[in-house]
Structure formats: structure tokens, C-alpha cells
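First comes the structure, then the notes that go with it.
A protein chain is absent from this complex, but the other protein chains hold their places.
And then chain A:
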């Protein structure tokens, strides 16, 4: 295979203890704000920072020299980076940037890193800033899915988890993916099929590499630019050798990768994320000489379509082409937020609370108070002197009350007050796509059946175990002869017996 000599294991599959140069890393700013960046010891874009390559985020600037060599998962402080004086050609005014909404700003943060500028600068060590930090994480398919640049509809984690599960993708599976799109499924699939690299095991080839089935993802994408971009990502992420991407329309041209005849793929799992998956099915039959399917295994298939009409056409086609166990499901997933809800009059004037009465008692107390006040007010009109003699608690002004509440706040442990509640995230995905699953059993001819019948003849009368009680020893002996020298079966059989 065409794996370059400078082979480097993927940070998705083997992340060492520390962040290394040239590895993809994720800067975790907050839950839904993750910035992928490739760690560089030098400023490959020559942006003119004296600290070398720098990732600028809204929580501070992070020279890569402060990230490389740090254990994964570390909280890293921001550094004081002079972002201003290195000249800003092609860079929009700073004031403008501030006003833009936060999400696009995150994109800009990355873009800022990539602006090119030819400036000669002296290198200097990074200086810690007083505030700001990020967490440095190695990439995983889940994080990548949350942070990847969208090119098409993304196959999200709950969907791809279930799909890989139903496709029975395990290490050593050869998976065909058509419609690679943004590459989220590609990354998850690569992790699932991975069971080593073909050429790194040459050292201990003695026992290991005899016909081992290497897990592989054969990926197809019919959009040229998307294919190009994904190819770059695959290389950058160290997944070449595991993922093989081809720019091709599989419906028209079949599942033939660039350098390999389709008949050599021997795939046993297929994922189709195509607009018209039924058109690709004609290239997925066993009969064709250029069939990419493994002749000796059952084939698991999944198609991913948003519309019910697509599903119906796909299933109709599947039924005519020998696929069995056809099933259609959809996955609904959502996140759940946990928070503390504080309700009550004691919260009056505070933020993020509900300051209406927390109970009937509180309501009555409040009503009494109001009642008392209005009585005083009414009395004021009639017999003004009496009020002065009877000052009630209701006399504390609202302003005073709010002030008191605010002062009390200092000593309160808000994180354990109120009621612990949970609820669904504000916006849930009610529909992603319909998943159609099907299985194509291994081809089984009349001759195969005859052979099997010869090997396992139907038993009309076998006396073996009918001869009354037999000793343990005899049983073991019997098991031995039956297992025919196969040690493992023998143990099993004797255990059964």
C-alpha cells in the first residue's frame, strides 16, 4: 500500500501521553466551542508572531510552544501575545470584529491564524497572561464531529454509533462508505475498523501477518472539492492507510477505487449516504465480476436518507436483489441539561431566578403584607396619626429589601440551593435521516449445500449418548475423539459433557 515512509500513527487512534508537534489537537473553549488546530513548532504560515505559531481565541492567545509537549487534557493558560503590531494586511478592523456574533467569531479566530504575512521577527518565549485558558484535547471522532468544517449534512454521533453497531463493524471490517461528505462518519468508521497497519507489523511478521484481515474504509465522494478537502484531512490526521478515498460517482461508475480493482475490496459492510442509494445497489450484487463484496461473508448494508420516498425506493430495490432482514429505523437523540432552579420571594431582584412565591405559605405572607400596606394607606387618608404609632414590618422599603437580598447573596452557596432539575436541550433534532438496514447472506450454491450435507450428515440414528450412564472419564475421552485433536473444542466439549 502507498503509505509514505514517514508513517506516523494517527492521534485519533494512538494519542501518546503528551501533545506532539504536527499532531491535530483540539482547543476546548467551552462545550460547543472547539477549535481544531495542527500543532506546529514553527510558524509555517509566517504570520509574524514572535512566539511562532499562535492560535488566537476569544479566551486568549495560545502560542503553540506552550501547547507542544504538554500532557493531553491539560488546562493551559493563555499567553500575552502582541497581536497588534505585526501589521494587519487583509485583516478587518478590530472594532468591527467585536460586534459580530460569537459563533462566527470563533471561525474568525481560526481564520486569523491562517492569514499570511511575510514579516521577519525575532522569536521569543511566551509570557503567561493573567487570565484566560483552554483545555488541550486529542481529537476523537466525537470531538471532530462537533468541530469539523461543515460541507454537507453531518452524520452525528448518535446516528453513526448506531449505524456502526448495526453494521457490525469491528476491527478488521472492510467498510465501503459512499458519500463521505464532511467526513464525520469516515473518522468514526476508521476508528471502528482499525486493527493495525499493514506495513508496520513487518517486524513480527513471523506469526502475525499471515492473511490477517486488515480493517479498512473505502470511501467514495462524488463532489470533487469535498473529496479534495477530505483527502487533505485524512492525511493531516494520519488516517491514510486506513481510509482510502476516491473521487467517483458510485451510482454511475461503480465502487472501483483509484488504484485497486473493485474485486479486491472484499467489503463486508456498506454505508450509503447518497441522494439515490437505490441507483448504487446495482453495483453491489454478487453476480458482477467487478463486485466489491466479499464472497465469503454476509454483507451488512445501511443507507442514510432524509426522505421517506427515498426509503421506499431503496427498500423496493433491496427486496428484488436478494437482501434480507430489511429494517428501517430512525434515531432520536437529545442532550439533557441539569441545573438548579431557585424560586421564591427571597430571590427577588436576582438574576436567573423566578422570584414569585415558592409556596402557598409564601404567597399568603406576601398577600398579608400587601394587605397590611394598603390598610395603612387607607388609614392614612382617614386617621393619619394612628399609623405613626404602629410601625409594622411592612415598612421596609422595596429598595431596602432588594439591597438586603443582594448582601445576603455573598454568603450563599448557590450551587447547592434550589431544586435540582433536568430538561431537554433548548433545540432538539427531531429528524436526522431514516436508516435502512439490510443483510445480504453469503452466496450458497447447491454444491456448497451438498458439501455441507456430506460434512454434517443428518443423523437418523446415533446411539452415542444413549448408552446409559457413562463416567466422567469416558465423557472426556469421547469429547477428545470428537474434537479430533482440537484442544480448545476438546476442553469445551468435556465441559459440556
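Everything that follows uses one rule, which is that contacts are C-beta pairs under 8 Å (C-beta built on N, C-alpha and C of every residue); 3 or more make two chains touch, one makes a residue touch a chain; residues count from 1.
We adopt the following convention: contacts and distances are computed from a predicted model.
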What is the protein name, per UniProt, of the chain that does not appear here: "Synaptobrevin homolog YKT6", "ubiquitinyl hydrolase 1", "Ribonuclease P/MRP subunit p14" or "tRNA (adenine(58)-N(1))-methyltransferase non-catalytic subunit TRM6"? "tRNA (adenine(58)-N(1))-methyltransferase non-catalytic subunit TRM6"
Among listed residues A:331, A:346 or A:376, the absent chain is touched only by A:331
Using the document's definition of touch, tell me which of A:21, A:290 or A:316 contacts the absent chain. A:316
Touch criterion as defined above, residue of A:188, A:234 or A:302 at the omitted chain: A:188
Among A:180, A:245 or A:353, exactly one should touch the missing chain; which is it? A:353
